[in-house]
Structure formats: C-alpha cells, structure tokens
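Only a single protein chain was left out; the remaining protein chains are all shown in position.
Order of writing sets the chain letters: A, B and C. Residues in each chain are counted from 1.
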Amino acid sequence: MSEFDELKNEIRAFADARDWEQFHTPKNLSMAIAGEAGELVSEFQWLTAEQSMRSNMSPEKLKDVELEIADVAIYLIRLADILDIDVAEVVRKKIAINESRF
Amino acid sequence: MSEFDELKNEIRAFADARDWEQFHTPKNLSMAIAGEAGELVSEFQWLTAEQSMRSNMSPEKLKDVELEIADVAIYLIRLADILDIDVAEVVRKKIAINESRF
Amino acid sequence: MSEFDELKNEIRAFADARDWEQFHTPKNLSMAIAGEAGELVSEFQWLTAEQSMRSNMSPEKLKDVELEIADVAIYLIRLADILDIDVAEVVRKKIAINESRF
Partner (left out) sequence: MSEFDELKNEIRAFADARDWEQFHTPKNLSMAIAGEAGELVSEFQWLTAEQSMRSNMSPEKLKDVELEIADVAIYLIRLADILDIDVAEVVRKKIAINESRF
C-alpha cells in the first residue's frame, strides 16, 4: 500500500471513530484547508526570507511549523479521499501541465 | 522509495531545471500554499454541501478541483522538502496528538 | 452617512439586483474572503519585501493589487452587513484590545 493510502486510511479511521464524516463535506474540508494554510502562512508573516530557513528557526518554531504543515496535509488528504481523488496522480498530472507551460 | 519522496524529487527537479530555488524560501512557499488554498476554497464558495459532492460535480468542475488540490500538494511537498521535514512523519505525529485530544 | 455605510449600501444594491442574497450566507462569504485573500497574497509571493513596495511596482501590478484589495474589502463589508456588524466599531474594539495587550 502506498504511503498516501496508509495516511488516508489512518485519517479516515480517526474521523469515523468520532462520527465526523457528516462534517467532512468537500465544501467544509476546503474551508479547513484554507484555515490551516492561514495558520501556516501566519507562522512566517513577520520573518525575513532568511529567518524562515530551518537553520535560523528555534526548535519550538520548527515544531509549530511542522504541525501546521501536518494540519494542511491531513485535510488535503481527507478532501482527496472524500472526492475519490488520487493525490499522487493529480500531482503528476499537474507537473506535466506545468512542464509544457514553463 | 516512498511515494512522497518520489513526488518530492520530481518537484525538486522541476524547480531546479528552472532555477527557481532562489524563490522557494519557506516564507514564499507558505504564501504559495495560502494562495492555492484560496483558489481551492473559491471552487466551493457558492456551492451547497450537496453540490460539493463528487457525484454532483460536472467533469469540468471535478478537473478544476483536482488541479487545485494538486497545486496545494505541490507547494506543501516543496515546503517540506526545503525545510527537510518528512510529511508522512509529521502527519502521524499530529494524528497521535489529535488522538489524545479528542 | 458614513463611508462604510455608503459602500455597504452600494454592495447590497449590486447583490440584490442580481438576486445573489441567497448565496451570501456568512459561511459562503467567509470563503469568498479567504479566496480573495489568497489571490492578494499570491500577488506578492515571489517578490522580495523591497519589490512589494509601491515605488517598485509597475502600474499594471499596482492596479492588480488595488483590485485584489477591493475584492477582499467588498466581501468583508458584505459579510459584516449580512451579520449586522459595524466594521468601524469592531475595528476600534479590537484596537483597544490590542492596546492593552502589546
């Protein structure tokens, strides 16, 4: 099983155990992704480009950033699951489109 | 090699070939994720929860949504690469935190 | 009449003339704000801090930024209208909270 499928199944099991599927409509999940992306961008908003590098982050800051990246990833994988979309496949499709564009 | 690592390498090769690493600071990539998450949420903004389901989407709409999901995923994988963060690992760490919380 | 109330009324008239009130739920409008904020942030994502200054922007870029600021403002004023919230009042309330905090 691919790593994406494993994570997808773990996230699905987590949601099912809490009876959250009712809340996990594509519309709502797109909002959750935007919300978490907002938290991620706010981690960097007052930093310079240099300060945003790993080597210049405190361990606490890095941990916060890691967890924000995880939050975006979790809702993104969940949205793809609900919509029956294969993330790796669409990423490759989009890279191919970008290859022909740039 | 895991699927995440494969995608990470393809995205890195794409950026390197265009000499884009200079633009791909963590700060800038967090902005790109927020921008793409904004495009994703705007796909759903005027739809009801029901209309946002796959079975109620036109093939064109589904394709647009797929490509927006891909865009968020591409920049998220790229940010994790630049920060040397293992996405699957932090997702599992965050699920464990959520397990103890909810 | 205050400037906010004038704009509020113009935006309301625009929406009413198109029978869009049905789409303008607080939930949907919060999504529209996030979507437009995503477009605004993407205007700046590959620029340095210096390049993002007005004096370093082309007239075309400045016009794009102006219209993105307008889009966020329009949906924000519309959301406040639908929720019967006075924007100027809550801005002053929040500044007072911030004064006591920082």
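Heads up, the rule we're going with is that a residue touches a chain if its C-beta (ideal position, glycine included) is under 8 Å from a C-beta of that chain, and two chains touch if they have at least 3 such contacts.
Quick caveat: nothing in here was measured; it's all calculated off a predicted structure.
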Selected from A:9, A:42 or A:56 as touching the chain missing from the view: A:42
Touching residues on chain B - with respect to the absent chain: 30-31, 34-35, 38, 41, 48-49
Residues of chain C (touch criterion as defined above) contacting the omitted chain: 2-4, 6-7, 10-11, 14, 18, 25-28, 30-31, 33-34, 36-38, 40-41, 43-44, 47-49, 52-54, 62, 65-67, 69-74, 76-77, 79-80, 82-85, 87-88, 90-95, 97-99, 102
Where the unshown chain meets chain A, residue by residue: 23, 28, 31-32, 34-39, 41-42, 44-46
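Rule of thumb we're sticking to: only the chains that are shown with their structure count from here on.
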Arrangement of touching chains [line / ring / star / complete / other]: complete
Gap in Å, rounded to a whole number, between the CA centres of chain B and chain A: 5
Where chain B touches two or more other chains, by residue: 28, 31, 34, 36-38, 41, 44
